[in-house]
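Other chains of the complex are left out, but the ones given are in their true place.
Naming follows writing order (A and B), and every chain is counted from residue 1.
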Amino acid sequence: MDIELQLAVENLLARYAHALDDDRLEEWPDFFVETGCYRVTTAENHARGLPVSLIYAESRAMLRDRVSALRHANIYEAQRYRHLVGATLVERQDARIARAVSSFQVLRIMASGETVLFASGRYLDRIRLSGEISRPQFEERVVVCDSRRFDTLLAIPL
Amino acid sequence: MDIELQLAVENLLARYAHALDDDRLEEWPDFFVETGCYRVTTAENHARGLPVSLIYAESRAMLRDRVSALRHANIYEAQRYRHLVGATLVERQDARIARAVSSFQVLRIMASGETVLFASGRYLDRIRLSGEISRPQFEERVVVCDSRRFDTLLAIPL
């Protein structure tokens, strides 16, 4: 087991979660490499090998556009989110790439104060380790949601 | 603190959680040694020292029987589960055995798409470290559920 790699990946996942929960959306694209891919799909579609994605972006520029759209629509700030991430399994693919799978849960805290379970699922990550190991980045993050039911707010980053 | 042991146990708990959440039930017995014991009880019974278990198996063969029964009854596939595990405390008992306690929460995602809190509690584990440290197995896993209310689906592995 590669302890340093395990903790570097857990640290990446934790920084990502806090950036979203702290509403630091502008930092979100920087967790990806320039040509990084971000997809949201359902467990059902994923299991069937269906390429359908609810959300799809294949570059940091597209992620930046998404952030701009969210800021403009102003939907993100109306509520808070809280990500819990765990059960992180990491494997080194080669000198520059690691694969990780982890479980997540997202709570949504409404302006009224009510808290609801918003989403749960798995992150399937391909992570680039070039440069210093303490700052890995996503080449691909596939968010596989357990539920097939989504509401329109799913446009928020998961 | 034994860093390698800590991470090996966290890895075991993570692999166990993903196996269940990915519906790879057939792998479940292999997380236990041949004479491994699996029990589900409530915090109330556990605190009183009552030996009553809601679910009890004392060998890998019994766990395999349970998986067969679940597959036959077809109840497991009707919904998805998502385990979150954390707060893992590990202590080495001797060269071959570690003890661990951790907190868990299980979400159930219904076919309708609705997600509910299904169970929460503590795992109390006795873990055998023989062989390579990267592949420890449960000698005993006691699942202490916080709530005393269970529904009939509790037959699913926790």
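The working rule: a residue touches a chain if its C-beta (ideal position, glycine included) is under 8 Å from a C-beta of that chain, and two chains touch if they have at least 3 such contacts.
Being a predicted model, the structure only gives us computed values, none of them experimental.
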> 2 identical chains shown; how many in the complete assembly?
Replying inline: 3
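As a convention for this text, only the chains that are shown with their structure count from here on.
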> How many degrees of rotation map chain A onto its copy chain B on CA atoms, rounded to the nearest 5?
Replying inline: 120
>> Please tell me the distance, in whole Å, between the geometric centres of chain A and chain B computed from their C-alpha atoms.
In response: 27
> Can you list the residues on chain A that touch chain B in the complex?
Replying inline: 1, 3, 6, 43, 84, 86-89, 101, 103, 105, 117, 120-122, 146-149
> Considering the complex alone, what residue numbers of chain B touch chain A?
Replying inline: 3-4, 7-8, 11, 13-15, 17-18, 21, 80, 82-86, 105, 107, 109, 112-117, 133-134
